[in-house]
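With one protein chain withheld, the remaining protein chains of the complex are depicted in position.
Presenting chain A:
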Amino acid sequence: MAASRSTVVLKAVKKIAVQFCPFESNIRSTREFLAMVSSERVRATNLNCEVTAVTKHDKSEPVVDVMYVDGERLVMKGAKLTSQEMFSAFQSRCIAKDPQAKVAGKK
């Protein structure tokens, strides 16, 4: 599964919006990412974070749009990415944002 931990800490994430066309053939990774991100353990790290999935039918590319608490956005176009890559990129960003709060808490 994921590299360092099996779950991602979503404390710094405000909203995750996943959008794809179910009848296209390049959406496997996006769907897997959605399944990984909406699992119980990941959602339990931050109950305020909304995970929404929108299905369209206009042959558009699958897009994952992550909005962080500090206003930053991470847009991942999942057409040519694997779910592992998307998850690891997302996880690295979350860890980069989050340990600042953790370290401050520990101190």
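Keep in mind that, in the parts below, contacts are C-beta pairs under 8 Å (C-beta built on N, C-alpha and C of every residue); 3 or more make two chains touch, one makes a residue touch a chain; residues count from 1.
Following the convention adopted for this analysis, contacts and distances are computed from a predicted model.
Engineer: Not counting the visible chains, the remaining one has a UniProt entry; which protein name from "Large ribosomal subunit protein uL10m", "NADH dehydrogenase [ubiquinone] 1 alpha subcomplex assembly factor 8", "Very-long-chain (3R)-3-hydroxyacyl-CoA dehydratase" or "ATP synthase subunit a" does it give?
Structural biologist: According to UniProt, the chain not displayed is called "Large ribosomal subunit protein uL10m".
Engineer: Among A:34, A:66, A:81 or A:94, which residue is in contact with the omitted chain in the full complex?
Structural biologist: A:34
Engineer: Applying the definition given at the start, please give the residues of chain A touching the unseen chain.
Structural biologist: On the side of chain A, residues 22-25, 27-28, 31-32, 34-35, 37-40, 51, 53, 55-57 touch the unshown chain.
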